[in-house]
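Of the protein chains in this complex, one is absent; all others appear in place.
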Amino acid sequence: MKMIIAAIKPYKLDEVREALTTIGVRGMMVTEIKGFGTQSGHTEIYRGAEYAVNFVPKMRLEIVVADSMTDTVVDAITKTARTGKIGDGKIFVMDVEKALRVRTGELDDDAL
Amino acid sequence: MKMIIAAIKPYKLDEVREALTTIGVRGMMVTEIKGFGTQSGHTEIYRGAEYAVNFVPKMRLEIVVADSMTDTVVDAITKTARTGKIGDGKIFVMDVEKALRVRTGELDDDAL
Amino acid sequence: MKMIIAAIKPYKLDEVREALTTIGVRGMMVTEIKGFGTQSGHTEIYRGAEYAVNFVPKMRLEIVVADSMTDTVVDAITKTARTGKIGDGKIFVMDVEKALRVRTGELDDDAL
Amino acid sequence: MNTMLKLGPAGAFGALALSGLPAWAQEGPIKAPTVEQMAGMVDKGDTTWMLVSSVLVLMMAIPALALFYGGLVRTKNMLSVLMQVFMIVAVVAVVWVVYGYSMTFTGGGPFVGGLSKMFLAGVGTGTYAATFSNNVYIPEYAFVIFQMTFACITPGLIVGAFAERIKFWPLMLFSVLWVTAVYFPVAHMVWYWSGPDFLSDNTADAGYLWGMGALDFAGGTVVHINAGIAGLMGCLVIGKRVGLGKENMAPHSLTMTMIGASLLWVGWFGFNAGSNLEANGLAALAFINTFVATAAAALAWVLVEQFRHGRPSLLGAVTGAVAGLVAITPASGFATPMTSIILGLVTAPVCYIFVSYVKGKLKYDDSLDVFGVHCIGGIVGAIGTGIVAAPSLGGQGWVDYSVFPAVAGTFDMTAQVITQIKAVAVTLVWSGGVSFLLFKGIDMVFGLRPTADDERQGLDQTSHGESAYNL
Amino acid sequence: MNTMLKLGPAGAFGALALSGLPAWAQEGPIKAPTVEQMAGMVDKGDTTWMLVSSVLVLMMAIPALALFYGGLVRTKNMLSVLMQVFMIVAVVAVVWVVYGYSMTFTGGGPFVGGLSKMFLAGVGTGTYAATFSNNVYIPEYAFVIFQMTFACITPGLIVGAFAERIKFWPLMLFSVLWVTAVYFPVAHMVWYWSGPDFLSDNTADAGYLWGMGALDFAGGTVVHINAGIAGLMGCLVIGKRVGLGKENMAPHSLTMTMIGASLLWVGWFGFNAGSNLEANGLAALAFINTFVATAAAALAWVLVEQFRHGRPSLLGAVTGAVAGLVAITPASGFATPMTSIILGLVTAPVCYIFVSYVKGKLKYDDSLDVFGVHCIGGIVGAIGTGIVAAPSLGGQGWVDYSVFPAVAGTFDMTAQVITQIKAVAVTLVWSGGVSFLLFKGIDMVFGLRPTADDERQGLDQTSHGESAYNL
Partner (left out) sequence: MNTMLKLGPAGAFGALALSGLPAWAQEGPIKAPTVEQMAGMVDKGDTTWMLVSSVLVLMMAIPALALFYGGLVRTKNMLSVLMQVFMIVAVVAVVWVVYGYSMTFTGGGPFVGGLSKMFLAGVGTGTYAATFSNNVYIPEYAFVIFQMTFACITPGLIVGAFAERIKFWPLMLFSVLWVTAVYFPVAHMVWYWSGPDFLSDNTADAGYLWGMGALDFAGGTVVHINAGIAGLMGCLVIGKRVGLGKENMAPHSLTMTMIGASLLWVGWFGFNAGSNLEANGLAALAFINTFVATAAAALAWVLVEQFRHGRPSLLGAVTGAVAGLVAITPASGFATPMTSIILGLVTAPVCYIFVSYVKGKLKYDDSLDVFGVHCIGGIVGAIGTGIVAAPSLGGQGWVDYSVFPAVAGTFDMTAQVITQIKAVAVTLVWSGGVSFLLFKGIDMVFGLRPTADDERQGLDQTSHGESAYNL
């Protein structure tokens, strides 16, 4: 199985989630993160004290899928998350050795 | 070493933490996440505007352990986190190539 | 490529970020997490009700880099994040099979 | 027409005359007293009441209204809303003392006052303003202050209609133009008159709607219908929020909204009971009517939700309360506690329908329901006032000030309701029309709306360079 | 028994008579004045004071109490608490004008009033309510409003005892039944009497505890002991929260709790000093006593924490302050600033013991310490009132209204303390018993408690379909 980690623009979350469900993804973990990259942050000034906020809010998705589905998922995310503007985000694929569903104890692909 | 990633029900966190310490786990990283899966979310209505909240709050645990301990840890989590109700969560196991303790520079198993 | 996951003390974040940019890291994902480890938490008392807070706030960094850069990055983090006090944190290295830049579709090293 | 001259409830009348107790009560009231005589017709209890009421109305604007609105927007726009309401208060306060008071509360014409009191010329610690009782006065400054708080909060109400998508400075410009071209004239039409000790000498010396006999105890038309219709025009001109219907736009903090609503309820007693200008039994009546109408409206809204969705919501409870407050505003000094409860029970469902259905159907993005709650609730209240004021229902009727000393007038419910409808219509047309033109004009010249990207990122960072929370 | 007739402090008495200054002060006070005469016995300063005090007490309920409680629960239950307090105010306000005022403040019997003033029949802008001074009156509506705010906040205090685990509508039902069967009768027993210009004609025309000579200046028994014991019954019937002792139930926002506590302190002056019904030196005395007793109690609580845990906490400071406010409530018009400080210093540690130890030992889950703070603090204050009221300690003693004009009564501390204890006992038994039956009954018929799953997910989403924060 593979874990697909994607950092996307927050307002794209719902669209991506829907796209993924339609291609059969049954679950994921979503984390609000601070992204750092080419997309620049902004500055805030409080009574003359200037703070450069270098981080941009992003949504981090983790999706574990059977090897076979990996590419479909990556494509789906790419399509829906893309706006063409800097900061659209990244997708990373990593290997997962084992998966387990706590409720039933089902393993690997059955656990997803 | 292995990284064990588990998504569990928030109120199970303390129980699981205790279970893991008793079997000798010395550390972990915990993240509050939004879980998406079979367990359905809920709807909220604000002045007639209806919003479907598809995500369920979960706790995401990351525990890096020596290969030998992997199964013990997975079992411990499974046992304590299980309620038998939908949404108990998932456990994923991934390989870790290297570990380091910032304070001492100790490596791999010594770093855990 | 490798994913370098580091848990560090929150107030070290900016220093580490700067150190990494100087050595050419172009992006990362940062998550606020609750850390559990040797560093002990604290207790809070509300009207006589005592709660042991076993978690310590940490920042979790995820940086994907070309294999060649891995050690440089690990060293940089170690140097800047170290205070010598318990709780400085950990660094883990994992393998990344694939990387993609959503905006352009660039792959692997080009995506970073 | 002077037979129709009216304002202020009559029921309490006998009592008032008695309890006023000016030193010369024996010799009977003095017609057109001199300023020296007025100085002796001031009761410090009234002065205190007016100052306290002013404090309460200011509190309604900041922080109450700002929080009520702010809690309903998304985190990224919280500060923009707080900022808009706060600065509107600041800007309008200055405008008020410069020319607003003069335009509103000096004679000059039926539609707008003159400029004789610009910069508060002639107003001093030794000048006095009339109340609704013969020979009872309050320090003019106290009256200037009390009315200033009304002018400061009204444009603030409007911003809710296009929250999350408006540029700051153009909004400030709009606010100044709006109070000048809409609020001051309408307030003059509804509230200006020469006072109980002077009117009988020249019954024409009063605002257009006042002279027409429209009853508006505390500002249902002037404040709520006025702001509500302006808000509708604003959201129509500006357009919908980016992502509306697609993204989750749930309130970022109903806690703040609840604090705001509670303080609105608390402060509204200064608004309604303070509008009596005297601390007497009639002020107490306006107070209790405000209290129970609000309670009934909150209850009604929550019951509607229970039947429609199977669950009562906090947002529903506080929205109902505000609808009740709006509706009772023009009627507060005329109704009885029981008819106030009925008014509250009727208003909530009507507003609910506009907020939950009409808005959706007609597809305008009145972000925080300024039209649905303030304009609609205000209309229900304004027309309802014509009914609940009826002495036959225990109402206070109206006072005929065309004679001196004033006497209770004879009440005709049908005629009164028609008059009320006329007043509502005039306000809708005037405010709706002028507001639309102002929005259009400013939009063309300066642009009202930030870029889509700025709107996405949120106005706090893009317009003000700050974040509401760094938790 | 009439030799025991009392109420209201006597120390200030001479001064009062003088400063009242009715027009006919010369000819001396009028016995049983007509309503026309009463109209001339109203001072607008008093009317303003009563209206302002009412505003302050309403603010104590919303937002103050709601925030004080809401901040202490977990995020997932925040709205449920805000909603409960808010809607209790709304529902009870309606009940009050329908029959509550009549049941409480008309004669009829020693335990409960009659229904002659249902729907506020006979109350108008020209009717008046008595104060504690001969020939000093306030508009009856002002009195109705002031007392209404007390009725609205009291049931709200109860909800803290079983916060995070109660169903909304059954709670609303309980509140209505509770004010009807407990609050109105107890308030009638403690506060009803025919007034200083009428009592001497029929010294029996007063509530049971009032006639017995119990001193309760602002509601220690009626409000705090009453609500506190009801809360205890509630949490016993409903049971502990799921996960208690296992899960971390730390307050979700002490910031909100601090805002609430501060506004409670601020509003409490309306509660205590307003209970004097007149703006005079005695009101100022009640005000300063309330101020310093609270300050002393906050300080005492923080010192106890310093000794017990080595650290003072904000929650401790505000809890101590509230305990002090509760304790001084019945004594506020009788004590001196110095004895008030002592009362505050004594109360805090006693409440601390109940909150931090007794509760744990007896294992009842009084979530927000309604019993530990309000009932216990109320008892300390009620009994303490019998001591600090003693003229020998500079206290105000009591006024004998059985003669006209009223005179200062002779004070017997032992007898007074016994009377105070009797009043406390009666309240504990009546409120405790009836409350228990009401909770049991509603639980059997409708069920008071949500399912464990709903409780886990939080009442905001499951009962109200909302979330307090979307940050």
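Think of it as A, B, C, D and E in the order they're written, each chain with its own count starting at 1.
To be clear about the criterion, a residue touches a chain if its C-beta (ideal position, glycine included) is under 8 Å from a C-beta of that chain, and two chains touch if they have at least 3 such contacts.
The structure presented is a predicted model; accordingly, all values stated were derived computationally and were not measured.
> Among the chains included here, which ones are touched by the excluded chain in the whole complex?
Missing chain, whole complex, touching shown chains: A, C, D, E.
> With the full complex in mind, choose from D:I30, D:L79 or D:A300 the residue touching the hidden chain.
In the full complex, the listed residue that touches the missing chain is D:L79.
> Specify the residue from the set E:T125, E:S253 or E:S275 that touches the hidden chain.
Of these options, the touching residue for the absent chain is E:S253.
> One chain is left out of this view; which of E:R74, E:R241 or E:H374 touches it in the full complex?
Only one of E:R74, E:R241 or E:H374 touches the chain omitted from view, namely E:R74.
> Since one chain has been left out of the picture, which residues of subunit A touch it in the full complex?
Here the touching residues of subunit A are 44-49, 51, 53.
> Footprint of the hidden chain on subunit E, which residues?
With respect to the unshown chain, the touching residues of subunit E are 11-12, 14-16, 18-19, 21, 43-46, 48-49, 52, 56, 74-75, 248, 250-255, 258-259, 262-263, 265-266, 269-270, 273, 278-285, 287-288, 291-292, 294-296, 298-299, 302, 306, 309, 311-315, 317-318, 321, 336-338, 341, 396, 469, 471.
> In the complete complex, which positions of subunit C touch the hidden chain?
Within subunit C, the residues that touch the unshown chain are 11, 14, 42-46.
The rule is short, and it goes like this: only the chains that are shown with their structure count from here on.
> When you check each chain against subunit A and subunit D, which touch both of them?
B
> Name the chain whose C-alpha centroid is most distant from the C-alpha centroid of subunit A.
E
> From the mean C-alpha coordinate of subunit B to that of subunit D, what's the distance rounded to whole Å?
55
> Taking each chain's centre as the mean position of its Cα atoms, how many Å separate subunit B from subunit C?
Here the centre of subunit C sits 17 Å away from the centre of subunit B.
> Mind pulling the subunit C residues that touch 2 or more other chains?
Residues 31, 94-95.
> If I count partner chains per residue in subunit D, which residues reach a count of at least 2?
In subunit D, 248, 250-251, 309, 311, 313, 315 touch at least two other chains.
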